[in-house]
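To start, I am sharing the structure in question, which I have written as structure tokens.
Missing here: one protein chain of the complex. Every other protein chain is in place.
By written order: A and B. Residues from 1 in each chain.
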Amino acid sequence: MTVTTAGSVGAVSEAPTPAQAALASPGPDAESRAWIAALQVSGRERDEAIARLHELLLRAARFEVSRRRSMLPHLRGDDFDDLAMQSADDALVAVLAKLEDYRGDSRFTTWAYKFALLEAAVKLRRRAWQGRELPLSPDAWSVFPAGQPSPEARAERSELFSELQRAIAKELTPHQREVLVATTLNGVPIDVLAERLNTTRGALYKTLHDARQKLRAHLAAQGMSIEEGKENA
Amino acid sequence: MNDDTMGGQHGSIAGSGVTWREARLRVAGFEWQTASQLARDDAVDLHALLELVDRGCPPHLAARILAPLDSERSPN
Partner (left out) sequence: MTQQDDNLLRALLGPDQPELSCEECFEQLDRYVELELTGSSADEAVPGMRAHLEGCPACHEDHASLRDYVRSMRER
């Protein structure tokens, strides 16, 4: 799998390079094959495998919850345990539903861990933003830089960011502007915004990508090089 | 819902997700009853709705295009 020409999101299939072919996975190892086999039979063996899998997922979920505790200072230990358990439960359902998708590109446990870690991360981010207000318009212009050491650098930077502000106001559609500002200036996690809009992270990221492409195109049309702007600052 | 409760075009809306969605739809041009119905319907992808409006589709038409097929739930 390789990617398309510059400026795109999402891959298209092209022939792998020799280096990529050399890095192709040799297939699942013995332990991973054992996991898949145990989870695909019926009866007690499967039940025991599911129980072991849940234990692994719970450990991963607890790891993630633990490292992000500071995001939710008002929660108690029980609340964190509940979040970890819910994450492990949801991850287990996802893993079992997608068992046929496991291709052996990594260890089965690594593949499974990512479901638990993602579930926990999303739940934590959403919980952290529960009830918090999401600004409806770009009132975060204050994050645009105000001062610079030298007058020349100040002028260069000022022009670049002024042009960016202009592009955000004029070039983007209203929804592109909302998504860009929310996720990049106001720090709203993309999955929190996705939940509020009843949509997916991927759909929103596509909109963000399109907005960014417009900003780059606008700067290029004005003859502004981002790299030169950085060098001259 | 009136403009005061929305906090104006440049304000922000605190509280439940429904309130925020309602306000977001009002800002996009949906009349309040449609905004209220759509905001409460978990089956409606508001991102897809707003993208349609972005492309020039009138809000009421966008709502009809993307509303669930259950006619009792479709906004007018």
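FYI, a residue touches a chain if its C-beta (ideal position, glycine included) is under 8 Å from a C-beta of that chain, and two chains touch if they have at least 3 such contacts.
Worth saying up front: this structure is predicted, and the values here are computed from it rather than measured.
Taking every chain of the complex into account, the chain not shown here touches A. The chain that is not drawn here is touched, among residues A:A121, A:L134 or A:V179, by A:A121.
Looking at A:R46, A:R127 or A:K206, the residue that reaches the missing chain in the full complex is A:K206. Listed here are the chain A residues that touch the chain not shown: 1-11, 17, 19-20, 23-25, 60, 63-64, 67, 105-107, 109-111, 113-114, 117-118, 121, 125, 143-145, 148, 153, 157, 160-161, 164, 168, 180, 183-185, 189-191, 200-202, 205-206, 208-209, 212, 215-216, 219, 226, 229-230, 233.
The rule we apply is simple: only the chains that are shown with their structure count from here on.
Across the complex, chain A meets chain B through its residues 131-137, 139, 173-176, 178, 194-199, 203-204, 207. Remark: chain B residues 7, 9-17, 20-21, 23-24, 27-28, 42-48, 50-51, 53-55 touch chain A in the complex.
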